[in-house]
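Missing here: one protein chain of the complex. Every other protein chain is in place.
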Amino acid sequence: MRSKNTILALVVALVLAVASYVILAFVGLSGERGEGMAVRGGFYLQEAATPVMEDLTTVYNLVTYIIAGIVAFVLGLMAYIMIRYREKANPVPSKTSHNTLIEVVWTIVPVLILLVIAVPSMQLLYFQDRIPETEVTVKAVGNTWNWEYSYPDHEDVDSFVSNPLDKTQSTDAGKPYLFATDAALVVPVNTKVKVLVTSVNNMHSWTVPSFGIKMDAVPGIINETWFEVYEEGTYYGQCSEICGIKHYYMPIEVEVVSKEAYAAWIANGGSFDGSVAENNNMTGVQTAAAPK
Amino acid sequence: MVAIPESEVPAEGGYDDDGKPGFFARWFYSTNHKDIGTLYLIFGIISGLIGGFLSFMMRMELAEPGIQFFTNEHQYLVYVSMHGLIMIFFMVMPALIGGFGNWFVPIMVGAPDMAFPRMNNLSFWLLPTALICLLISFVVPGNANGNGFGGSWVMYPPLSTTGHPGPAFDFIIIGLLAAGFSSIFGAINFITTILNMRAPGMTMHKMPLFAWAVLVTAFLLLLALPVLAAALFMLFTDRIAGGTGFFDPARGGDPQMFQHLFWFFGHPEVYIMILPAFGIVSHIVSTFSKKPIFGYLGMAYAMVAIGVVGFVVWAHHMYTVGMDVNLKAYFLAATLVIAVPTGVKIFSWLATMWGGSIRFTIPMQWALAFIFLFVVGGVTGVMLANAGVDAYLHDTYYVVAHFHYVLSMGAVFGIFAGFYYWFGKMFGVMYNKFLAAAHFWLFFIGVNVIFFPQHFLGLNGMPRRYVDYPEEFAIWNSVSSMGAWITLAGVAFFFAMLIEAFIVRRRVGDNYWGEGATTLEWTLSSPPPYHQFNTLPRIEDNAEH
Partner (left out) sequence: MAGHAVEHDYHLIPPSPWPFLSGIAALVWGVGMVVFFAGLVPRTGESPMLEFFFSKGLDSLQDSYRAAGDKVGADGGWIILVVGTLFAAYVMYGWWKDVAAESKAGDHTPVVDIGLRYGMIMFIMQEAMFFVGWFWMFFELGLFHKMRAAWNPDVLENADEYATSMAPGIKGVDPWNLPLMNTVILLLSGTTVTWAHHALIHGDRRGAKWGLGLTVLLGILFTFVQGYEYLELFHERTEGHPWISTDAFGSAFFMATGFHGLHVLIGTIFLAIMYLRLVKGGLRPEKHFGLEAAAWYWHFVDVVWLFLFAFVYIIFAVGM
């Protein structure tokens, strides 16, 4: 009798766990995924653009499966208990209050599950944190409230300020409001890029979700991280450390271009076609949109 | 002693025939743990209203993209910061520790009162002082953008030092110091009461789990809060012109050091908020399953383990600050460990119900919801513990969802569970079941609708503390804000329940839950006499927990 109950309960719980996997597989993990930015009504990670983000997605999926299973298991067990042992169905309560075996089991099993999580998680962590040989270095300096980018290896590329586009400007430019800036950080595709992040006043955080990067910009400290983007395109992120009133209004825009285009951009001193006009235009927008 | 005739007692300082002093002396000069507990509960409800109001305004603002309700962005950040601080320091802590702890720890261990009754009242009266300081901070200048402090409840410098030169933040520092001393004195009081005033025969291993929970909590408070006090002092002196330079990099200081000090307090703090709720849920589950708690010792020592490990995981809040990778790996591993003792608690609750004869009373509904929703919040914590993944999720709404599942559903559900469980015991009257059920269901549905979609927002990349957001996040934000309306209706039913119960006054007996309720408070009248246990109870050797 006893063991039959136990088995039934476990079956109910496991069925629920499996059901949650199915739901996750069909709904959760297969949500529409935009390129380089959030998607409308999205409920899943942004699409991976770098190897780090790919690994991150894998670990995220693994952990999600595990924790969804745990939640469903607990829910199933609770449902079973609530039905089977409600007052009507079981008027006389048992008096058991100890069972060493089961107590050991529910200590050991979570430990094992956690080991399963910890191993890939550590691998991801070290992969993400250990900076490989990089070819390009860029520097992002947080300021209240915009980002200033520079290319320490190229002295003739002036550092430039990247200000957000306001609503009309972004509509005109056909870019998403609160993501778009007037001057994107330009980097080459399929190249390992090192990012130096720091701040000159309040803390900020340089974030590009689809790169799997979030690095705090702290005054007095230079943080380093790296990325390598697979595909050309524009990638967006937003400041992710509270920095004052315009915290929501200092987006990050990264333009990933072909290696040739990047070389040209550098050669032209930070402009694709060498026209000074583009730069002037940028500066013009900067002053207009500067939120101070 | 001799009873003094009513006519001869002076209006103030006199005693009625139950030994109760006159109104002013009773409520302002109180030295009675039950009265002080009631004061704490009232205080918690008032703070809950303030904090809830702030969060409701935030949700209204976030219902759609654009800035609609707030006059400027600064004001929104002020609301966020004050919401966090008030909910944590002035709602959850006073209700769980000050309120239920004061009411029931002395009774459960069989003591007539707390060890230091006068200091107990000091703990309480520092709180209104602290809250007043926080409220003053709303109306004095924060920085050039407006009144109030908008640097989040974590108060990181330089935003909280050079970023807010106005006195608003100084008031918050003073308020938090006062609240901190209040909690430290409370912790000393609880530890002494529990260690020194247990009734004859009440060994540590016979002590009810709620008392264990408060004991561990008190130690966490005692060891964590002083570090916060030091950090707050550093902020205070850093802010004074010509003052210290702890967090000023130009003078060799280190802004990240504040984060270490803060989270060394902050992480134990989150267990401070949840352990008493664990204790309450244990009692409720056991009572309404009519079974003794399963694995009592495991339950007690799981809490001790959570408390101990809770002190060495703080930097999981700082994975993105640029820590050394080996440190991150350590904090990753240590954080995962906490899931084990917490799992022991969850499974022991389920095992307590297993084979029981379960009654779905209102407190039991809250407790069951607590168990499930806490697991949901807990496992997302395990997700965040993975430092690699946290580089994506940190400071997104995924974190907000995580901690509201453990706080707004964990700690708050624990509070309501305890409130309904002991309502009759504390006030001598029974609540209206319909109103209470409506409160529960609206609240249950409401908070889930608010916070479940926030996981999606976080996964999609939406950062926290944003007053305005891109359209991509609009759908789930509007769902979340609808949930706030439902929750608001739930809160309304809570107050309706309170008012109704005190108008109708359905009297209850000593042990109105019957069979399963075995702890000492159920041997007393409802409400208990003004001074209980003038003759100390004696705990028999074979007694259950």
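Letters A and B mark the chains in the order given here, with residues in each chain numbered from 1 onward.
We adopt the following convention: a residue touches a chain if its C-beta (ideal position, glycine included) is under 8 Å from a C-beta of that chain, and two chains touch if they have at least 3 such contacts.
If you're wondering where the values come from, they're calculated on a predicted model, not measured in any experiment.
Taking every chain of the complex into account, the chain not shown here touches A, B. If you put the hidden chain back, the residue from B:Trp103, B:Phe171, B:Phe294 or B:Phe416 that touches it is B:Phe171. Looking at B:Lys34, B:Arg59 or B:Arg239, the residue that reaches the missing chain in the full complex is B:Arg239. Across B:Ser47, B:Asn102 or B:Asn143, the single residue that touches the chain missing here is B:Asn143.
When the omitted chain is restored, the residue from B:Ala115, B:Ile306, B:Val429 or B:Leu520 that touches it is B:Ala115.
Think of the hidden chain as still there; on chain A it touches residues 198, 200, 219-222.
By the touch definition given at the top, chain B reaches the unshown chain through residues 1, 3, 13, 15-19, 21, 25-26, 28-31, 111-113, 115-122, 124-126, 128-129, 132-133, 136, 139-141, 143-144, 146-147, 162, 165-167, 170-171, 174-175, 177-178, 184, 187-189, 191-192, 195-197, 222-227, 229-231, 233-234, 236-246, 248-254, 257, 260-261, 529-531, 533-536.
Here is the rule we go by: only the chains that are shown with their structure count from here on.
Of all residues in chain B, those touching chain A in their complex are 72-74, 77, 143, 145, 150-152, 156, 158-159, 162-163, 249-250, 253-256, 289-296, 298, 320-322, 325, 328-329, 332-333, 336-337, 339-340, 343-344, 346-348, 350-360, 368, 371-372, 375-376, 379-380, 382-383, 386-389, 391-392, 394-396, 453, 455-456, 459-476, 544. Looking at the complex, you find that chain A touches chain B at residues 34, 37-46, 53, 55-56, 59-60, 63-64, 67, 70-71, 74-75, 77-78, 81-82, 85-87, 90-99, 102-103, 106-107, 110-111, 114, 117-118, 121-122, 124-130, 176-179, 201-203, 205, 207, 209, 212-216, 218-221, 223-224, 237-249.
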